[in-house]
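Coming up: chain A.
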Amino acid sequence: MASLRLRESQITKIHYLTGILSLFAVAIHILFRLIMPFGQSLSYENVVANYHNIFYVILLESILVLISIHGFNGLRIILIELKQSPKWESTITILVLISMIGVIAYGTRTIVIASGL
Partner candidate 1 sequence: MGTVSNNKENNNMNSGREGIRGWLNPTRYGWERVSYWLQRLTGLFLLVYFVGHVYETSSLTNGVDAWNSMLELTQTIGGHIFLILVIGTSTFHTVNGIRLIFTESGKGLGKPGRPDYPYNPSSLNYTQKSGIWIALLLACIAMLYGGMVLFGEGG
Partner candidate 2 sequence: MTETLSYDIIIVGSGLAGLRAAISAASKNKNLKIAVISKVQAMRSHSVSAEGGTAAVLCENEGDNLESHVYDTIKGSDFLADQDVAERLVKKVPYEIIQLDRWGMPWSRKENGGIDQRKFGGYSFPRATYAQDKVGFYEMQTLFDTCLKYENIVFFNEWFCSSILHNDGAFQGFTCIEIKNGHFVNVIAPAGIICTGGAGRIYSFSTYAYSSTPDGLDMAYRAGLALKDMEFVQFHPTGILPSGILITEGARGEGGYLINSTGERFMKIYAGNKLELAARDVVSRSMITEIQAGRGFKHETGVDCLKLDLRHLEGEKIKEKLAGIREIGIKFSGIDIIEEPIEVRPVCHYMMGGIHSNLDGATELNGLWVAGEASCNSLHGANRLGANSTSECLVWGTITGELAANYSIKHRDKSINIDNQQISLDEKRIYDGIFRGRGEVNPYEVRKELTDTMDEKAYVYRTESALIEGLKKIRHLKSLSWKHVDDQAKEYNTNFINVMELDSMLRVAEVVLLGALNRRESRGAHARIDYNTRDDNNFLKHTLAYYNDEGEPKMSWHPVTFTRYAPVERRY
């Protein structure tokens, strides 16, 4: 386990990188919705249609992964600054990891089903 542990500087790099990458990904995601009138963009057919475009699927999946990593790491940062004890910290790390994986898995499930892969 210990060898798997990332240095904080590496985590910080990942945090910054996921932040920047998700900016681009989200930008495209939103653009997709702005190319048609806003109201229509949310209709079931349009949304599902999007899910059948493989590039869009990859885009969505990467947004999901990037933001989950970035966001939950952000949460971890805040929580370990709040209270310090080995127990609290490992609990936090594990919980955050589980939630992160959970959200990614749950989102991926949506993508997989909706895209009919």
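Methods note: contacts are C-beta pairs under 8 Å (C-beta built on N, C-alpha and C of every residue); 3 or more make two chains touch, one makes a residue touch a chain; residues count from 1.
Regarding candidate selection, all candidates are chains of the complex that A comes from, given by their letters.
Keep in mind that this is a model prediction, so the values were computed, not measured.
Peer 1: Quickly now, which of 1 or 2 touches chain A in the complex? Give its number.
Peer 2: It is 1 that touches chain A.
Peer 1: Give the list of chain A residues in touch with candidate 1 in this complex.
Peer 2: Within the complex, chain A contacts candidate 1 at residues 16, 19-20, 23, 26, 37-39, 42, 44, 47-48, 51, 64, 67-68, 71-72, 74-75, 78, 82, 103, 106-107, 109-110, 113-114.
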